[in-house]
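Questions regarding the structure given below will be posed in turn.
As you look at this complex, bear in mind that one protein chain is not there, while each of the others sits in place.
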Amino acid sequence: MIPEAEPLLSVQGLRVHYPVRHGWRGKPLAVKAVDGVDLTLHTGQCLGLVGESGCGKSSIAQALLGLVPATEGVIRLDGHEITGNARVPAMALARSAQMVFQDPMSSLNPRQTIREILSGPLRLHGMTDRAEREARVAEMLSLVGMAPEVASRYPHEFSGGQRQRLCIARALILRPKLVICDEPVSALDVSIRAQIINLLLELKDRLGIALLLISHDLGVVEHMSDRIAVMYLGRIVEEGGWREIFTAPAHPYTRALISAIPDPMHRDRAPARLGGEIPSPLSPPEGCAFHPRCPLAMPRCRSGDGPEFTRISADHRARCHLLQTGNPHV
Amino acid sequence: MKAGANLYVGGGIILLIAVLAIFAPLIAPYDPITSANLMYAEEPPGAQFWLGTDEQGRDIFSRMVYGARISLFIGLAVQVMNTAIGVSLGLSAGYIGGWWDEMVQGLTNLMLSIPTIVFALALMAILGPGLLSLLIALGMTDWAYSCRISRAQVLTQKSLNYVQSARTMGFGPLHVMFRELLPNIAGPLIVVATMGVGSAIMAEASLSFLGLGVVPPNPSWGGMLSSAREQLMVAPWVAIFPGLALFAAVLGFNLLGDGLRDLLDPHGKGRK
C-alpha cells in the first residue's frame, strides 16, 4: 500500500516543554515532556503511540489538539499548519481533530443531557437549524450503536461501555478527520473492551478517519495499529509497521516492553526484567536516555546527545547505537 | 431525619419572614412612620399594640413587618452581589491560573484579613448613609468565601475530561467557565450564599444600629434596636422584638444552608 503524497498529519521536530520553578527564587527549569518528535499519519490509518507513564505521549495529544502550545516544531494537520505564526483558529482545529479520553466517567458533563453534549458543538460551529442538529445527533448515536432516544438522558444513567460509545459519538459529531484515542479501553471492564475496540476499527474503515491510538497495552496496540511509534522519555525510539515492531523489534526498550507482557500460553517463559526506574524528564540522563536501564548499554551510550535514527528497512527505524555498529545482539 | 428537619425549620422561618415582608401593607395594623403619636409612647404589649410601641408611639409590630422588607431585600441583594463577584473572581482565578490567580488570591486574603464590617464602615464613610450606599458597601465586601470555594471547586473539576473535551470542541473560556464548570460547582456555592444572607442581614442591622444604614424614620431592625438603646430599662420590648426577629432571620438562613448542604452533598442520599 503506497499512501498518497500529502499525509493527514505530519509532525516535525515537536518539542513541548513545561516551565517549572522550585519556590519563589528557584532556577527556572523545563520539563521536556516531548523533545523532538516526528510523526506522520495518513487518512484511514491507525498509528499506535506506545510508552510508559511520563514518556510524553499525552503531551503530544494535547499539542495536536491545541490544548498546550508547542515549544518548537511544526504540526501540519489536514493541510493547515497549527503551530507557529500561521496558527489555525481553535474552531477550525476542532473540526479537524477530536479526542476520546481514557475515563468515560469524567468525560461527559454530568449536568448536561446527551442531546446538549452532542448538539452544543454543532451550534457553536454554525449549525443553526434545530432539525438538522437533531438529525446529526441521531445519526451519530446510531453510528456508535446507541438508540436515538437516549439523547434526553443524563450521563450517569449509562454504564462505562455505553458512556465510551457516547464519548466516541461526541468526538465524531463535527466529522473530524483525526480522532485521538488516549487509552480508550483501559478504564473499561475486560468483557466490554472488545466492543469498543471493534467499534473504533469499524468506524475507522467506514468513515475513513485516521486514529492516533495512545496506549500502554501492547495487546490493544498490536490489534488496532497499522504503524507503531514507541516513545521513551520524550523521544520516539522506534517506529515502523506493526508487523516489523512485533516480529523484529530493534530497540532494546521495545523488546523489553514486549517481553514484559505475561504470556499465558507459555507459562514457563518468565517475562524479562528491566532494572531501574523511568528517569525524570526534568533531568534526563546524558547520552541515550535509556542507557541506565539498558541490558546492552556500551560506553558510547552514556555520553553525547543520544543516537540518531538508523533505518532498518524502508518503513522501520530505531534510535540505538547497536544498530549502527552492526551488533550481533540485534 | 435531622437533615430534613434543618431544611424544613429554616425554610419555614424564611418563608414566614418573606410572607410578612411581601404582604406588609395588608398585615401591619398601623403605618410604620406616620402613626407616630406621643399619647401612646412606650405602651407595653397588649391587645391594641400587639408588641407594644416605641418612644414615638409607633406600633412595633407594624415597624417590624415593614423592617422585614428592608432586611430581606438588603440581605438578598447584597448576597447576590457578593456571590456574583466572588464566583466570577474564583471561577476565573481557578480556571485561568497564573498571575490572575495570584492577584485574586492576594485580594481575597486582604479581604479576609480585614473584618467585613470595618471595610463596609470605611466605604459608608466615603459614600455617605443611605440604602444605595449600604447595598454597595455590603455587596462589595463579603465575597471572599464564595471566591475561595469556587476557586477550590474549579481546581478539582478543571482536570476532568469533560472540561478538556469542551475545549477541544472549540468552546471559549467563558463558555467553559459558566456553562460547563458553574453548574457542576453550584451545590456548595448555594450553601455558602444562603448562609451569607444571614450575615448580610446582620451587617445591615449593625450599620443601621450605628446610624449609617437605613435613614430614620424608615423602619429597619437595626435602626429600631439603635433607638431602643435608651429605653432598654423602661421599655425592654422596644429592643427585644426586633432583636428576636434578627435572631430568627439569621438562624433561619443558617439552618436552610445546613439543610441544603445535606441535600446537595454528593455523598448524601438526597441526590438523584
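Labels A and B are assigned to the chains in the order they are written; within every chain, residues are numbered from 1.
Here, a contact is a pair of C-beta atoms (placed from the backbone, for glycine too) under 8 Å apart; a residue touches a chain by one contact, two chains touch by 3 or more.
Note that in this section contacts and distances are computed from a predicted model.
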TODO: Match the chain absent from this complex view to the correct UniProt protein name in "Cytochrome bd-type oxidase subunit I", "Hydrogenase small subunit", "Peptide/nickel transport system ATP-binding protein" or "Potassium-transporting ATPase KdpC subunit".
DONE: "Peptide/nickel transport system ATP-binding protein"
TODO: Could you run through the displayed chains and say which ones the absent chain touches?
DONE: A
TODO: Check each of A:179, A:211, A:274 or A:323 against the chain that is not shown and name the one that touches it.
DONE: A:274
Task: Which of A:42, A:57, A:115 or A:193 contacts the chain that the document leaves out - done: A:193
- [ ] Have a look at A:256, A:288 or A:301 and name the one touching the chain we're not showing.
- [x] A:256
Open item on the list: If the hidden chain were put back, which residues of subunit A would touch it?
Closed with: 52-53, 159, 161-162, 189-195, 197-198, 201, 216-220, 222-224, 242-243, 246-247, 256-258, 260-265, 267, 270-275, 277-278, 293
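Assume only the chains that are shown with their structure count from here on.
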Task: Residues of subunit A defined as touching subunit B within the complex - done: 65-67, 90-91, 93-95, 97-99, 101-103, 106-112, 120-121, 124-125, 167, 170, 174
Task: Residues of subunit B that touch subunit A when the two form their complex - done: 160-162, 164-172, 175, 180, 183-184
